[in-house]
Every structure is written in structure tokens, then in C-alpha cells.
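Note that one protein chain of the assembly has been removed; the remaining protein chains are unaltered in position.
Then we have chain A:
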Amino acid sequence: MSEFAIVHRSALAPAPRVASHRIAIIALPEGHVVQVFERAPGADLLAVLADAAGTAPHAVRTAGPGQWFIVGDEPLPRDTFLDLANALGPHAATVDQSHGRVRIRVEGTVVERMLAKGTAIDLDIGAFPVGHSAATLLGHVSVHLTRLDATAFEIMVLRGFASSLWEGLERMSAEFG
């Protein structure tokens, strides 16, 4: 047994929200992030993943060939994670990344213009519809982007880059304040 208790600290405390009338940057709860890797290439796992992930919208995100993230706002107790891993076991390997990745919501009427300062991908809703995900560079930081609705995206980032990315997002949003 460890001689001291491990204390969970939020990566982005204590200022998890910046907002103006056109753009808002909001730190999402550090709930759960589960990375999923298919066992056999080419199997269509979307139905299995949707079943395992529950009913929250956009809980399953694509992350390249044969890889997905299952995300949510609630922490995932060990037993619940093991149930999920067992349910997916025949089809996919699962890794609990809840401690390692942080999610930030950005929203507002100018959200594409703000994000376009950092990434080269086409964020127009025709090319990047609601529910679509992409791994890309935002400035010099690797992120995983998901469109949540017409004027909102979620950015998932490795925990150690979260506060640096947050400062970048603030600077990218400054002109819209």
C-alpha cells in the first residue's frame, strides 16, 4: 500500500471558463476517456461500440482506422470499466485513458474562424458535420476534434498539453472578445 493518498487535481483548474458573446472556452468535467483498438482489421464495430457506450450523444468518436474513443462526463469506476472491457473483449482491446486526456468545449458563432488559426482541416459543416471527429494539429499540439453541434466543437488533448492549449485558445479567441 502507498503511504500517501493520490489526490486527483483538475488539469485546468482554477479558471475553467472564458466567454464572450461570440466565443466560449469551457473545460469539461474530467469524466472518462476509453481508447478502443479493434482486434481484427476491417470488422464493423460501430453497433457494438454504441451498445457499450450508452446513450449520451457523440459518446463514440472515430480516431483513425480501427480506433475509437468512448467519452463521457462521469468518472468511470474500476468495475464499470472492467464491464465495458469485457463487453468489448471479443472485438477490441480497451485502455482507460481517463487520467491522461482532457476535454475542452469551444463554442460560438465564430468557432470555425478561431479554430482555423490552428488547424488546416476544413471545418465547414458540409465537410465536418455534427458527430464527425478528426485527429489533427492545433498549432504545435496534437488534438482530437469532434463537432458537437453547428457552433460547438470538443477538443481532446493529452493532459500535459492542456494548460498550454488553453492559453493558445485564449489568444486565438482574443480578437472576438
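As a working rule, a contact is a pair of C-beta atoms (placed from the backbone, for glycine too) under 8 Å apart; a residue touches a chain by one contact, two chains touch by 3 or more; residues count from 1.
Criterion: contacts and distances are computed from a predicted model.
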Which one, "Phosphate transport system permease protein", "succinate dehydrogenase", "Energy-coupling factor transporter ATP-binding protein EcfA2" or "Sarcosine oxidase delta subunit", is the UniProt name for the chain you do not see? "Sarcosine oxidase delta subunit"
Could you tell which one of A:Pro29, A:Gly64, A:Gly89 or A:Pro129 touches the chain left off the display? A:Gly64
Of A:Val95, A:Leu137, A:Ala150 or A:Ala174, the residue touching the omitted chain is A:Leu137
Determine and list the chain A residues touching the chain excluded from the picture. 63-65, 67, 120-121, 134-137, 142
